[in-house]
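Report on the following structure.
In this view, the complex is presented without one of its protein chains, the others remaining in place.
Here is chain A:
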């Protein structure tokens, strides 16, 4: 058990990571397009970001290049900032409309 983490990552073939991340990303995209609750849509966006993180880490380990993993930290930090603003907006919407269903928000033409 004296393998480094990149070595452990490399025990799974690269294309499996690509398929897994693409599937996760596709689930996220489908969720954003299909679901109507603002919070669920938001969760699906986070799923898309996590798919990106997995993909970047896998590529980074396979190419033995740390840049990809550094990028993951930036994505996590920025996603946290985005969550705080996004939840703030959703709370504001809930206070004024008593709902988070995006279909009911049609005062402006969509």
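What we mean here is this: a contact is a pair of C-beta atoms (placed from the backbone, for glycine too) under 8 Å apart; a residue touches a chain by one contact, two chains touch by 3 or more; residues count from 1.
Here is the rule we use: contacts and distances are computed from a predicted model.
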item: Omitted chain (choose from "NADH-quinone oxidoreductase subunit N", "Cation:proton antiporter subunit C", "Carbon monoxide dehydrogenase small chain" or "Amino acid/amide ABC transporter membrane protein 1 (HAAT family)") - UniProt protein name; value: "NADH-quinone oxidoreductase subunit N"
item: Contact footprint on chain A, counting only the chain that is left out; value: 18, 21, 25, 28-29, 32, 38, 41-42, 45, 48-49, 51-52, 55-56, 59-60, 63, 65, 67-68, 70-71, 74-75, 78, 81-82, 85-86, 88-90, 92-93, 96-97, 102, 105, 107-110
